[in-house]
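With one protein chain withheld, the remaining protein chains of the complex are depicted in position.
Labels run A, B and C following the written order; every chain starts at residue 1.
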Amino acid sequence: MTQNDTFTLAGRSYSSRLLVGTGKYKDFEETRQAIEASGTEIVTVAIRRSNIGQNPGEPNLLDYVAPSKYTILPNTAGCYTADEAVRTLRLARELLDGHALVKLEVLGSADNLFPNMPETLEAARTLVKEGFQVMVYCTDDPIQCRMLEDIGCIAVMPLASLIGSGMGILNPWNLRLIIDSIKVPVLVDAGVGTASDAAVAMELGCDAVLMNTAIAGARNPILMASAMKKAVQAGREAFLAGRVPRKFYSADPSSPAEGLLTPRKRD
Amino acid sequence: MTQNDTFTLAGRSYSSRLLVGTGKYKDFEETRQAIEASGTEIVTVAIRRSNIGQNPGEPNLLDYVAPSKYTILPNTAGCYTADEAVRTLRLARELLDGHALVKLEVLGSADNLFPNMPETLEAARTLVKEGFQVMVYCTDDPIQCRMLEDIGCIAVMPLASLIGSGMGILNPWNLRLIIDSIKVPVLVDAGVGTASDAAVAMELGCDAVLMNTAIAGARNPILMASAMKKAVQAGREAFLAGRVPRKFYSADPSSPAEGLLTPRKRD
Amino acid sequence: MTQNDTFTLAGRSYSSRLLVGTGKYKDFEETRQAIEASGTEIVTVAIRRSNIGQNPGEPNLLDYVAPSKYTILPNTAGCYTADEAVRTLRLARELLDGHALVKLEVLGSADNLFPNMPETLEAARTLVKEGFQVMVYCTDDPIQCRMLEDIGCIAVMPLASLIGSGMGILNPWNLRLIIDSIKVPVLVDAGVGTASDAAVAMELGCDAVLMNTAIAGARNPILMASAMKKAVQAGREAFLAGRVPRKFYSADPSSPAEGLLTPRKRD
Partner (left out) sequence: MTQNDTFTLAGRSYSSRLLVGTGKYKDFEETRQAIEASGTEIVTVAIRRSNIGQNPGEPNLLDYVAPSKYTILPNTAGCYTADEAVRTLRLARELLDGHALVKLEVLGSADNLFPNMPETLEAARTLVKEGFQVMVYCTDDPIQCRMLEDIGCIAVMPLASLIGSGMGILNPWNLRLIIDSIKVPVLVDAGVGTASDAAVAMELGCDAVLMNTAIAGARNPILMASAMKKAVQAGREAFLAGRVPRKFYSADPSSPAEGLLTPRKRD
């Protein structure tokens, strides 16, 4: 029904709007099954934590998540400075034969994994200059998201809530501001806890959702991956279908209410 | 993946946990298409508003929504007393050849379509005695839901918010209290506005969701019906998969937090 | 500034819109101090739990909370049937020399202390006939609140959330429906956890707030009583002052938003 509704990233179209991580699974086989159940086409890999060839004698994630089947998105999880992040992604490019599409994340604190935006902006500038196609984990700040777009990043990925928290979308209003403010794709990254969170992100007008813990940390990761696949599709279709307006009740004597969050107007 | 996860009502199993209404569509053909896209197996019909044979010369809804394909659930929309509701369902039983499965609703006010619970309880008693299998639209009151169960109703259907309001689930806590308090199926009826609302209902542990306006009133009802089908499945799978716990942040210096809504424990 | 803004109950005017309970304090002296700090003029007493003369040899609450200073509001906490509640209030009338102002509460479950509305309605009918001036703890159901008004109750007291839960106002929309639907005073009873909850209740247009656990269960009950006094005044003044409308942002490209909760229009 929405078969022609694709999502474009770095010149390539994707049918699935769900991106998934590879951490926190029991083993690579569970990772493989969950990824398959999720229907994803883009899999993000923490270069500092996953072996994609750096450690030749050890099990290689890419034997389970084949680059021929999935777009591999190297990320800089665990980096706390622009410099660390840039060096990590240069290594990834080497390991992945010149692969330019990357996810930048520079963290500000090990306590809460919140982004460090000044370092993120600096790393983004360097990486764009070096020819990377940069997707960026960032705060839900519309001004700094626009700066990332101006720098040349190809997508912004504001957190919905803290990495691994499962708290869902704490500030949908800021997401809406970002969606209204920029032209590059907006992906919710971090904080999704359950299926409805993913649906809400898509209903707000986000282009896609990235998650890891919500699937890997569920009691049944494979089933949760299936739930997330459907939730992202449901949220996208609901966005495209144009939901009914909210109205309190027909006989409401109040003045017309204001300020409730509505989805972005479609062009 | 969840193919064996069925939902039983009056001794019959259903795969779909989405029930839909038939009002507010452009025409019967749109009704038919939306119902098909929703994947529903149970369709509710307002006996006072839809022709299912009472008016022989006019178009008959059942020519578009075939009782051979769908379980038809006659409802008493528009009734304001127990007496009106009981008489309406007796008529429905006649029109539908002894059909016993019905949805009772007795409204308290034309301004807000809130249930009238004393009249609802009275009508439920009469209908159960007369051999009806009664599903009941009701308030989100765990005590009165248990009374309805004690009377012999086969399912309770608390409102999430006002009929047609699209406001979503205003009080998930009461829904949880109801789910914890009774054994018959709990269906959210009324108030769903968009896909994530349906997912939330299922994640709370509801057995199914009934909606009409959210689909019929969308800009594209057929696409919204598809969204709702996926949302209900997503929410159900997420419930079964066991979501990650919410935790604010690892270094939170507060005492362990309390009171956040969690899904019902599975048996 | 709002010195002429009084609140009338059973023909008597009160300046304070905060009603407090007397349970769960360390001792009667703490009860006395908290009540004084709260600025309340109406104190509710659980007849089944507090000695106001039934047990002649024991400490009498009324020696600390003088009926000459406060309106004593006997309540039926702990009653689960209409009959128990009616008998309890007859006893209270005797102990309090013909006192007619009472608070009726009939509970539906010891697990959650939710009201039993059918029993509540029955007790209300009996008590009104017997000349009591009945304030009623009830669900946040606008239809049954109107029934209580029609029966002749002088105030309805819907729960904000479960007694003792401290969860705050779970469904402000239903409170607004009630406020719009009836003419007798609407008091939030049960569920307030902290000062802002009380302010929210008043901003919605409630006439007053009743609480016990939120004060008695605070680490410092006397200071919390002071906080609640100010919060109720603040919420009332904000309601009277007419808050600014909520608007998301000036350049919002969305269609005018709908459905956000606004305070009741003042006459």
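Here is the rule we use: a contact is a pair of C-beta atoms (placed from the backbone, for glycine too) under 8 Å apart; a residue touches a chain by one contact, two chains touch by 3 or more.
Source: prediction; values computed, not measured.
Residue positions on subunit C in contact with the hidden chain: 1-2, 37, 111-112, 162, 165-168, 193-196, 198-200, 203, 213-214, 217-224, 226-231, 233-238, 240-251, in rising order.
Residues of subunit A that touch the chain left out of the display are 108-109, 111-112, 114-118, 121, 139, 141-144, 146-147, 161, 165-167, 170-171, 173-174, 177, 181, 259.
Simple rule for what comes next: only the chains that are shown with their structure count from here on.
Look at the CA centroids: the one farthest from the centroid of subunit A belongs to C.
When chain centres are taken as C-alpha averages, the shortest distance to the whole-protein C-alpha average belongs to B.
Separating the CA-averaged centres of subunit A and subunit B is a span of 34 Å.
Here the CA centre of subunit A is 47 Å from the CA centre of subunit C. Looking at subunit C, residues 173, 177, 259 sit in touch with two or more other chains.
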